[in-house]
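As you look at this complex, bear in mind that one protein chain is not there, while each of the others sits in place.
As written, the chains take the letters A and B, and residue 1 is the first residue of each chain.
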Amino acid sequence: MSAEVTLENVWIRFGDFVAARAVDINIRQGEFFSFLGPSGCGKTTLLRAVSGFLSPSEGRVLIGGKDMAGIGPNKRPTALIFQNLALFPLMTVWENITFALEVRGVSAARRRKRADELLELIALPGQGEKMVDELSGGQRQRVAIARALAAEPGVLLLDEPLSALDLKLRQHMRTELRDIQQRVGITFIYITHDQGEALTMSDNVAVMREGVIEQVADGNTIYDRPATAFVASFVGENNLLRGTVSAVSRAAVTVDTGLGAIRARAADSGGKGSLAVGDDAYVFIRPESLKFDEEKKMDNNISAQIHQQEFEGSFWQVFFSIKGSERKLKLSMVNDGSAMSHQPGQRVTLGFAPELAVATPAGPLAAE
Amino acid sequence: MIAALREAVVRGGLLTRIGLALFAACFFVYLFGPLVLMGITAFNSSAFPRVSPWECFSVEWFEVLRNDQTLVEGLRNSVFIGIGVVALAVPIGLAGALMLMQINQRVRPWYYTVVISPILVPGVVLGISTLVFWDRVGIMFNASHETFFYNGFFLTIVGQATFISAYSMLVFISRLQRFDPALEEAALDLGATHVQTFRKVLLPFLKPAIASAAVLAFLASFENYNTTVFTIVSESTLTTVLASKVRYGINPSISALAVIIVVVTLLGAAVFEVVKRREQKAARESEKVARGEVPARARRKPLLLDPAMFLILAVFVAGLGTVYFAGTVGVEECKAAVKEEKQRVAQERVRKLQQQRMFQRAAPVAGEGEGEGGSAPAAPQAQREDSSGFESIFAPQNLKEQVESGPPAAGTESFQGIFAPENLESQSGAGQ
Partner (left out) sequence: MALVRHLQNFFRRNGAALSVFLLGAVGFWILFMIVLPQLFMVDFSFRVNLPPPKWGTPEHHYTLEHYRYMVYGSAGSESSFNVIDLQVFFKTIVAAIFVTIFDVALCYPIAYYLAQVAHGGWARLMVLSLIVPFWVNEILRAFAFRIIFGASGVLNKGLMALGIIDEPYDFIRENFALYAGLGYAFILLMIFPIYNAIESLDKNQIEAARDLGSPWWRIHWRVVIPFAKPGITSGCTMVFMLTAGALAAPQILGGPSSLWFTQIIYQAFNQAGNWSRGSAYAIILLASCIALVLLLMRAFKVRLGEIAR
């Protein structure tokens, strides 16, 4: 039975350290939901509060509409897949998979049957008698998933389960995880610091910084319409211009930067702290939104000097120096077969559309 | 060429290596010399444990050992106490280690200091404090002297367990440090109760540690003297019996006991080595399986069918047979010859003495000469030869008694008794 998960004003403190700050989140049943953030942002702590290994200092955790206060991890309809998988090394594969049934007193014969079904599901048929250390990394991964699913949880919690795998396997497992989730149809809560994982697999993503949820939205929105400076700088690559708000209209704000006035879409910060005239603001422009614009056809124009060009096969990356900033601007363009006609040192004019630039209140940025 | 050698000496520390190897050789002579010499004395038919003069190769002292009632009783008590200590110290050590893993960081050093202190406190002090404490507790409860407060077994088990628990705790700590706490959480998360988690996840992981803690605890208890000698009250253990024997009179049956212990230990060490190698091999194999290099094998061979195991057993049995054969066949003849030789030497001496007397004709020694006259038995004379200094504390009658208590002709069936399966089992159990 798939269940919905609600966090209501959850605070988690360890002494003076606040690991989670006023977290309010509603995860629909059957949803693939990710918590994305740099390490130490409190996402694992939140997961442990959902699975019951720690209780919030304040606020409530509800699973399937039921308050989980005072209910231990073994009584919750959740199953957790650990970062290191935590497979039992002294048990065979099938014993591992059916551990949840064993502790409920299910007979060995029925457990074996269930184990065979699950081994089928994870594409490891006939491997039940092996010991865990006789499996490869990817196989262990799938056994861990089967073990969690055997408990028939309403919610599956995954704590960076792919971080130990190599790149190729990781990408393969992304599709496989998503596939399994759609087949079993239960709620998945996924913890990661890898934005690629979060964006490709999830229905919704919560971006976290220092215990605070910065934005909850689907992958597209997170990427195209970041709510805060942190989200904009953490998810994907972004060019940053600093300035002061000089005008606010319904559709756009104008920010005075050292390179002239720039019009950009105001970030939707969910009602709290929207931009007003005189505020310090950041303007973010994706490298792929930046264009060469010698004729100044676009609404926003900046003059820059080409610093360096890098050819990456299907892409060109061009870096520019701009006045009054140490940061280089980056432009990326599809290699359409025409040769690059610019030279390093050349002065050019760049342009971008206001609706592709986002202005946020000045605030903390992700570490580079 | 010479320059190259010198270079090698200086750079590679060749000289240091040779020096170290020499030193190690000396060290191992110090380590094993006493035990080897003691082992040799077990097979010398001489009534006093010594290597020279060599009399006859004999296994009679094993027979004497087997018939020594006080030793057998002490051994029985030691085994009983050892089992009691295992039953008490292993759970306590386990609890102590588990507690250490989750105790508050600030209290932790204090806790550790307290529970580790029994290892450093002299055993004598532990014995005294145990004795005094339970005595006072007994008085508080107005208990009679038949109650366990005054019972040597109870006091010894509690006294020994005080520090043996700390040993077993150290064993558990080192195992627990390799335990992944996520396994416990995984079990809980999958719906196991705390007790189920403990039983199905933690306990199987700790199994090897429990086994080694139990062996360690048993051995430490079996070995212990300093604490036991205070707490044992009116009972006896192997060590207290041995100590009084060694202090008040010795014969080679004690060496024989040492030989048995060393053999059992070597056997245990050999088996341990085989088991360890099998484990390593199994680990390497499963790695290969994981990499897909070889298919998984169904089940491993049982330990007893391992060729190495077989070899060990064969060497053991063959050695036992050889020693037994050499030690029983022809011993009587040899001993008779030795006795004759001794008598001859003694008579020779007496004759010489008489000749001297005849020459000297000195009055003051005449009386003594009569006492030691021609008919004096040879055996005491031969013994007195050794009675300088060290042995003088052992009264001759003491020695004789022990010699007599062991039947000189070691019967086939009675000798085998020492190595009878049931005896061996209880000892090899200790030697694992």
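Couple of notes before you dig in:
Rule of thumb we're sticking to: a residue touches a chain if its C-beta (ideal position, glycine included) is under 8 Å from a C-beta of that chain, and two chains touch if they have at least 3 such contacts.
Just so it is clear, the structure is predicted and the values come from calculations on it, not from any experiment.
Interface note: of B:M38, B:I81, B:L176 or B:I210, the residue touching the hidden chain in the full complex is B:M38. Within the full complex, the residue among B:F57, B:F80 or B:Y225 touching the omitted chain is B:Y225. Mapped onto subunit B, the footprint of the missing chain covers residues 11, 13, 16-17, 20-21, 23-24, 27-28, 30-35, 37-38, 41, 48-52, 91-92, 94-96, 98-99, 102, 104, 109, 112-126, 128-136, 139-140, 158, 161-162, 165, 193-195, 198, 219, 222-223, 225-226, 229-230, 238-239, 242-243, 246-247, 250, 254-255, 257-258, 261-262, 265-266, 268-269, 272-273, 386, 388-391, 393, 431.
The criterion applied here is as follows: only the chains that are shown with their structure count from here on.
Here the CA centre of subunit A is 64 Å from the CA centre of subunit B.
In the complex of the two chains, the subunit B residues touching subunit A come out as 180, 182-183, 185-193, 196, 200-201, 204-205, 283, 286-287, 289-292, 296. Residue ranges of subunit A in contact with subunit B, taken from their complex: 51-53, 72-75, 78-80, 82-84, 86-90, 99-100, 102-104, 129-131, 133-136, 147-148, 151.
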